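Missing here is one protein chain; the remaining ones are kept as they sit in the complex.
When the chains are written out, they are named A, B, C and D in that same order, and each has its own residue count from 1.
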Amino acid sequence: IQAGISDYLKIVNDAGGVKGRKVRFAFEDTAYKVDASVAVFNKIVAQDKPNLYYGDSTAFSKTINPELERSGQMIMAGASFATELNDPKKYPLQFMAGPDYTEMFGILLRYIAKEKPGAKVAFVNSDTEFGRDPIATSEKKAVELGLKVVEKIVTPPGSVDVSTEVLKLRRSAPDYTIFHGYVMAPIPEFIAQAKQMGMTSKFMGTFWSMDNSMVQKMGELADGFMGVMPYRYYYDEDGNAPMLAKIRQMRPEYQSTPYMQGFLTAMLMVEAAKRTLDKGEPLTGKTLKAALNSIKDFDTGGIIGVPISVPGNSIPVGRIYKADVQKKLMVPASDWIKLEQ
Amino acid sequence: MAAEPILEVNNVEVIYKKTIQVLRGLSLAVPRGEIVALLGSNGAGKSTTLKAISNLLALENGAVSAGHIRFAGTETAAKRPHELVRAGLFHVMEGRRIFDELTVEENLTAATYARDGKSGSAAARFELVYEYFPNLHTRRGVRAGYLSGGEQQMLAIGRALVAEPQLILLDEPSLGLSPKLVEEIFAIIARINAEQRVSMLLVEQNAAVAFAVASYGYIMETGRIVIDGPVERLTRDQDVREFYLGLGGHEGGAKSYRDIKHYKRRKRWLS
Amino acid sequence: METDWLLLFEVSLAGLGTGGLYALTALAFVVIYKATRVVNLAIGEILMLGAYAFFGLAAGWALPWWAAALGALAVAGLFGAVVERTVIRPMLGESPISVFMVTVGLGSVLIGIVEIVWTADPHRLPEFMPNAPVFIGEAFLAPKIAYSFLVAAVVIAVFVLLFRFWRGGVALRATANDQAAAYSMGINVPGVFSLAWVVACMVAAGAGILVGAIGGISSTMGVFGLSVLVVVIVGGLDSVPGALVGGLLIGLVEALAGIYLGGEYKLLATFTLLIAVLMVRPYGLFGTHEIERL
Amino acid sequence: MAGDGTPILEVDALTLAFGGVRALSGVTFPVARGSITSVIGPNGAGKTSLFNSISGFYRPQGSVRFEGQSIERLAPPKRAKLGLARTFQNIALFRGMTVLDNIKLGRHAHMRTGVLDALFYLGRARREEMELRRDVEERIIDFLEIDHIRKAPVGSLPYGLQKRVELARALAMRPKVLMLDEPVAGMNREETEDMARFILDVREEWGVTVLMVEHDMGMVMDISDHVVVLNFGQVIAQGLPRDVQADPQVAAAYLGSGNVDDLRAKLGADARKVA
Partner (left out) sequence: MRIASAKESYATDEALFDSAVQRAWFAVLLLALALFPFTVNQYWAYLACLAAINVISATGLNILTGYTGLVSLGQAAFMGVGAYTVAVLEARLGTPFLLNLLLGGCMAAAVGMVFGIPSLRVKGLYLAISTIAASFILHFVFANWTSVTKGVSGINVPPARLFGIDLDTPFKLYWVIVPLAVLMLLGAANLFRTRVGRAFIAVRDRDISAEVLGIPLLRTKLTSFALSSFYAGVAGGLWAYFFRVVTPESFPLLMSIFFLAAIIVGGMGTILGGILGAVFMTLVPELLKLGVGVVSPFWPEAAVVLSPVRTVVFGALIVGFLVFEPQGLTEMWRRTRRFFHLWPFKT
């Protein structure tokens, strides 16, 4: 992620910065532990007095929110797409560079509803905050779209053997199975066993399990795996994507989707800063966020295939990609899907 | 002494934890086939001496810092403890140290490791142990931790019998035993010594029985030998009689514990 | 809702299959405990090391799977020997808490190293087990689980026989009971220590390869060790049959809880079972009671 | 003394079995107030088990009466509080504490300081601790001549001193009956004499009744008023030391020849037999 951020900032600074101001980037690793993250936050705030902050986990974003509001100095984005954070009232100074998890599910479900109206859907999620996040609301959403949620399976965090879960899944014979809350394991074994048992379900994932290098590690099993992705993949040469070209020029080897996330976040932050300065306002949390929300039909240089707006805390846009095992690539399976607020 | 002694200890010093010196230039020898007694008050360093000989000090953060120990002509320092045991030096440690979680029979099995490289059947030695100590036979399937103190002592000596060593270091075998059992065990010790020609270095608090079986005695205080000599000579020594045998009463008879004075005469060798 | 007997049967089979892996890892744990009285909390991480070593050899060096497996076992054995020599042996005579914390530290070091070398991203092991589904009657059993169970069963059987009929079993327990006394019986105490660690690490690595083949490998796969901990406690820390029974039992309970209560109840069920067993049998089902006398 | 004539401690028909082993069967004897009573018997006869039953660690059948009151249902700490103090066959000192703290610990059951008092160390906690310190220093430490080691950790002390600290701890328990399990085992003659003197003095100066298990016949016969002999968990004889000593059954089961010269003669005979 931080590579994405720093690369974009390099592009900006090389082009003369934001209104003549250089953007400085301080990075610290936090190991996704809340207290470590808070420590880092305090340290960076004390030393660098930043206006733009990129945090990590959901828990951190929640923890730090009161402090963020108190200081009022900056806006923050993070690695998390937690639904809860997508509430401008509760988290007025935060945003995320993509759809939240519920919106991701929404995009998937919309796709399913279109492909196969009335399909049977199963949700499989890990027993973590991350895993549980969209499940309850998405179930309602599915019903609204005329889909049937036939099974919801929860796996303990870090569990390796899922054979019992697969047995359970088979009984409900879903047309689509959506995994959420995993990076990779136990998805491959799930699919392997399901295929061995002759299940016909299609399998889907959300952002964190959709990076191409991850999916391709599944080998044969990846065939037909699909999921939602808000950004174009690194190698995607379709359409008009000058930014992707630039990235490929800066970094000749494959860059992961979290890189894109970082890149886009930096882009939005810089844009917000630019708009604030354009208006001649001081850089504070409030002004930055207002500027951010003023972004309408913004061209991301092709990172996202359609112009975007940031109405609240998220960008509810995404596209369904599908693994192509021969090409070892994720290829688009749908057009860009925009959720209306 | 004509033949070379089976065990020779020369000017040995031992230090615990790099700070506490316990032995200060101790020397002694055990002639082949003999029983030698080593007496001394609590904390004099008797057990330490035995551990130094069997190379077990390292386990307690102790080390021999000077001097030599030779067993059957070779330096013990060069060998690791289990090699020494297999070479025929068996240490019956203070406090019995039976494996309390193992059964009686498994305890004996463990001792068969000391026989590695020896011919002859261990099973026969088991028989011998059970013959000497019939109690053990009846309780052979019981976890040794549940044996009474005396039974545990029998087991400890039984293990030495299984090992069939050339030299046994015996640390307080009479500790906690009934008078009758003390006699029996010492009779067995004497028998083992006589029948198997096993040499022994015997550490004891019960001087009377120790002198009954030993031919030569050493007495140590604070890490060094203060007197030594053949047992006959030691039993005539006034201090030994008073402080070790309790014989200093009037007319040289046994003195009663009821008559103990509240002051004490100092031992000559401490002055 | 009527009972779906086939499902129950299939789930039980799957549970027992996983239980076999638990039992195998628990065996590694028990061997170390039996010989050295060390509660090795790093067993999950050693398992992970084995899996990564296999991964490195099979995917990185492109060795055939059997060579990679042997290589991984060798790496783990070597690791065991080195750890025993440099870390465990100096701890002789320290309190059990200290020694067990040492293994916690070791586990942490292993995780860090694996993350430095292979990053924190998960990987998949190359396929090496037959892929055809296994059916017992009508019931489906995932092939990997079935074959892993077979391997585990064979290894455990070998160990049960060894402990029963080999004098070394006594040496092992004697050493654990009283090191100085074991020395004075002529038992090569450091040798026993090394042997136990080497063998246990190899067993754990073997389990790691199997577990990795099923669920993929990642730097967090050590949490598998947590379930194993429950297994050995339920079975009794020093009992090989305990490891077996405990493993199967926990595997079964997890599977049933997962199906009939939901995945979030798995851990709750096993830990509740753990406490219940301990309240009734404080030394697990088959563990040796500590002798308490005054 | 109250209730003169009645024994301070009565053991009545105690029976205790471990699996197949009968450690005690129908053991009955009195301990007279102010006496020194010794229990002797072969190894494994059940002496320690008897002590454990009296202090409540084992739960045998039968009854134990202390000052006329049945105590067999009481938990060990309650019995300690009543005035049953003891030492252990295998020294049971607390290695993590100094000598002073080990001794102080003996008073535990007689103090009332609670957790809150302790955290603030005011009022009752301070008062009680000061009283205890004074009592331990002036009565026990002085008496047993261990002032030089009061701050030493017990682990590093020689065996004999450790036994003395155990005695001190038992004395701090405000004992009415002091139970000593092999107080002089592993001691040489000289140390045994010291210990014998302490035991006699405790009885004289503090009026404490002593119940003792010991294998050192010299000491047992010299200082006891009453001797109880156990064999295979049964009382096979009891009475005055010299009567017990003369009992042929006791001699056969326990005492052996009792004479070192005999032993030597016997050994000589054995050796000749072999030769």
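Simple rule for what comes next: a contact is a pair of C-beta atoms (placed from the backbone, for glycine too) under 8 Å apart; a residue touches a chain by one contact, two chains touch by 3 or more.
Model, not experiment: these values are computed from the prediction.
Colleague: Shown chains touched by the missing chain?
Modeller: Answer for the hidden chain's contacts among shown chains: A, C, D.
Colleague: Pick from C:Ala28, C:Leu47, C:Leu63 or C:Val102: which residue touches the chain that isn't shown?
Modeller: C:Val102
Colleague: Where the complex has a chain not shown, which of A:Lys62, A:Lys217, A:Lys289 or A:Lys322 is the residue touching it?
Modeller: Counting the whole complex, the residue in contact with the absent chain is A:Lys62.
Colleague: For review purposes, identify every residue of subunit D that touches the missing chain, sorted by number.
Modeller: Within subunit D, the residues that touch the unshown chain are 55-57, 75-77, 80-81, 85-86, 88, 92, 94-97, 101, 104-111, 113-115, 117-121, 125, 128-130, 133-134, 137, 148, 150-151, 169, 173.
Colleague: When the complex is taken as a whole, what residues of subunit A touch the one chain not shown?
Modeller: So the residues of subunit A touching the unseen chain are 2, 27-31, 34-36, 38-40, 42-43, 45-47, 59, 62-63, 65-67, 70, 84, 127-129, 132-133.
Colleague: For the chain that got dropped from the picture, name the residues of subunit C it touches.
Modeller: Touching the missing chain: residues 39, 87, 90-91, 94, 96-102, 104-113, 115-116, 120, 226, 229-230, 233, 237, 264, 267-268, 271-272, 274-275, 278-279, 282-284, 287, 290, 292, 294.
The rule is simple: only the chains that are shown with their structure count from here on.
Colleague: Closest chain to the overall C-alpha centroid, by per-chain C-alpha centroid: which is it?
Modeller: Per-chain C-alpha centroids compared to the overall one single out C.
Colleague: Taking each chain's centre as the mean position of its Cα atoms, how many Å separate subunit B from subunit C?
Modeller: Chain centroid spacing, subunit B to subunit C, equals 44 Å.
Colleague: Need the CA-centroid distance for the pair subunit C / subunit D, whole Å please.
Modeller: 48
Colleague: Report the inter-chain centroid distance for subunit A and subunit B in whole angstrom, where each centroid is the mean of the CA atoms.
Modeller: 76
Colleague: Two-or-more-chain contact residues of subunit A, please, as numbers and ranges.
Modeller: none
Colleague: Indicate the residues of subunit C shared as contacts by at least two other chains.
Modeller: None at all.
Colleague: Looking at which chains touch which, would you call it a line, ring, star, complete or other?
Modeller: other
Colleague: What does subunit C use to touch subunit D in their complex?
Modeller: 294
Colleague: Considering the complex alone, what residue numbers of subunit D touch subunit B?
Modeller: Residues in contact with subunit B: 18, 21, 40-45, 48, 89-90, 158-161, 182, 185-193, 196-197, 200, 215, 217-219, 222-223, 253-258, 260, 263-264, 266-267, 270-271, 274-275.
Colleague: Where on subunit D does subunit C make contact in their complex?
Modeller: For this pair, the touching residues of subunit D are 48, 51-52, 57, 88-89, 92.
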